[in-house]
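Data first, discussion second: the structure below is written as structure tokens.
Removed from the display is one protein chain of the complex; every other protein chain stays in position.
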Amino acid sequence: MILITGASSGLGAALAKLYGKESPICISGRNSDRLQLVATDVGQPCQTQVTDLSDADAVAALFNSLTTTPSLIIHCAGSGYFGPIETQSPEAIKDLLNNNVTSAIFLLREAVRRYKDQSVTMVMVMSTAALVPKAEESTYCAAKWAVKALIESVRLELKSSPMKLIAVYPGGMVTDFWPTSGKEANTNSFMSADEAAGMLKQALQSTEHGYISDLTIARG
Amino acid sequence: MILITGASSGLGAALAKLYGKESPICISGRNSDRLQLVATDVGQPCQTQVTDLSDADAVAALFNSLTTTPSLIIHCAGSGYFGPIETQSPEAIKDLLNNNVTSAIFLLREAVRRYKDQSVTMVMVMSTAALVPKAEESTYCAAKWAVKALIESVRLELKSSPMKLIAVYPGGMVTDFWPTSGKEANTNSFMSADEAAGMLKQALQSTEHGYISDLTIARG
Amino acid sequence: MILITGASSGLGAALAKLYGKESPICISGRNSDRLQLVATDVGQPCQTQVTDLSDADAVAALFNSLTTTPSLIIHCAGSGYFGPIETQSPEAIKDLLNNNVTSAIFLLREAVRRYKDQSVTMVMVMSTAALVPKAEESTYCAAKWAVKALIESVRLELKSSPMKLIAVYPGGMVTDFWPTSGKEANTNSFMSADEAAGMLKQALQSTEHGYISDLTIARG
Partner (left out) sequence: MILITGASSGLGAALAKLYGKESPICISGRNSDRLQLVATDVGQPCQTQVTDLSDADAVAALFNSLTTTPSLIIHCAGSGYFGPIETQSPEAIKDLLNNNVTSAIFLLREAVRRYKDQSVTMVMVMSTAALVPKAEESTYCAAKWAVKALIESVRLELKSSPMKLIAVYPGGMVTDFWPTSGKEANTNSFMSADEAAGMLKQALQSTEHGYISDLTIARG
């Protein structure tokens, strides 16, 4: 089966619809109503699990709810928050770190605890903000660079493990992310989440001796 | 005057002793007793300020306590936590992020709010773990890469500001950091905090048109 | 049509066979006999062009030989050379730089001259050696980091151009590269060039608003 986090909107929801057509999936998110809407869209039987990934016990409960070992875990959960550093609010900064860093650590930690001796592929979706510094995105870049460091460090720990970590860096997409991020963005030229999901799914192939381990999805 | 955080031990304490001989300084840390011991070592009058930097109000209070604008702020506060990802505890991970990421963001945010139009030099001390991924240091690297991203992004925001951000990446030092980090390290060949402080102080010079903006201090 | 350099062996040859089935292609390489063998394997009509890419006039001649603007250019040409720095020979170092750096610059330069206002996709195949430093691969890493810098800089110049630059970083493949590189490698677990070519082709898709701009193909 396939586990998708952050599936109540955006890229996570688009991936749920794509993968749900062909495999049993479990989708997780923080908002129960929106998660149900996505499940309805999927059409096929689809497990939903409301989870706050920044709570380690809730992450364990999410994995406990799975009826089989997932062959693929796609971590899309995350949130955005922008603006010049001096205008950012302490509470929003804490939320940003919880939603992007703590949650990624807890999810990866729990997956490694359970599956490090199994052929599980774990896809960590970040942002191009993980690759460069950006003005007015300082705390968002901080959060995303943290996840990149986490992935690259844990890869070193998994060198002789069958578990695979895949890093995905998408550029700007047209999703609900923007209206709630506090940043105005002209999203006309942005990819739709469906476009990004299609490209990602097609690239997430592997062969007997290789796989695409890192990919950036650009606008344009 | 000069403000030094994380001054109750290690590099921060060593810098306090060096700078305290020639300038008025304010030292901050979480442990009042140890901070007093450092103040005594400094010899000269030296303001101490017990501060939890992961509390934005406490950070504001720290700056409010300063009697003049600091010409130099050296942020040394931070803590270490290590081990394979699957053995790390959720509570210790949260503490690590608070002590290294949230605190650096809140300190830099408050400094930029107050001083972005002034000639203030802000030195952010990280670790060589901010530069590469490391096995058994995944969350520590995550925290340190986050601070590097923060600095490099805020620099872009400060392009036309007289404020300067300096990034410092020290390698392993012999400090109290290790006994409390959960990692065994043979520190025989490590630098002392005094050695690192001396090199850092000497490098933190500037001229009319230039300054050393990034430096790595290596063992060996 | 599609232009593939370095097509006389390895990944270039494997891509020629894949793409040649469905599109007119031009394949270039330094060795005429081997290029002919690949053309025979392709089966379909396939233009061959013997080219020394480190000669700017030869690069211009290669493009002049194309009957239409290529929609896709895949630059696979390159060579390997390894060993501790003090054991490397000056002549081999010069060849390495010519085969990997000068040739990539001249090819990209000529393509931008001709096509910067057209929808041409240019894929630059490097190596995971472009992403990290490696002992006993110092000059090879130097050559590959140079090409990465070239691509990322030229991308900034092409910001408002319809031309796209795609960066590909493959890990170790089982190819003729190794016997001639001076490095012993146990290639049992390496990907075949055919496996890498298949994954690359499948990932080199684009949609109306997006495309995969950077990808790493890992062994394992």
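Read from first to last, the chains carry the letters A, B and C; within each, the first residue is number 1.
Simple rule for what comes next: a contact is a pair of C-beta atoms (placed from the backbone, for glycine too) under 8 Å apart; a residue touches a chain by one contact, two chains touch by 3 or more.
If you're wondering where the values come from, they're calculated on a predicted model, not measured in any experiment.
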item: In the full complex, displayed partners of the excluded chain; value: B, C
item: Which of C:Tyr19, C:Phe63 or C:Phe106 contacts the chain that the document leaves out; value: C:Phe106
item: Absent chain, residues of chain C that touch it; value: 56, 84-86, 88, 90, 93-94, 97, 101-102, 105-106, 108-109, 112-113, 116, 133-139, 141-150, 152-157
item: Residues of chain B in contact with the chain not shown; value: 164, 169, 171, 189-192, 195-196, 198-199, 202-203, 205-220
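To be clear about the criterion, only the chains that are shown with their structure count from here on.
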item: Pairwise touch network: line, ring, star, complete, or other; value: line
item: Where chain B and chain C are represented by their mean Cα positions, the distance between them in whole Å; value: 44
item: Mean-CA-position distance for chain B and chain A (Å); value: 31
item: Overlap residues in chain A, where contacts from two or more other chains coincide; value: none
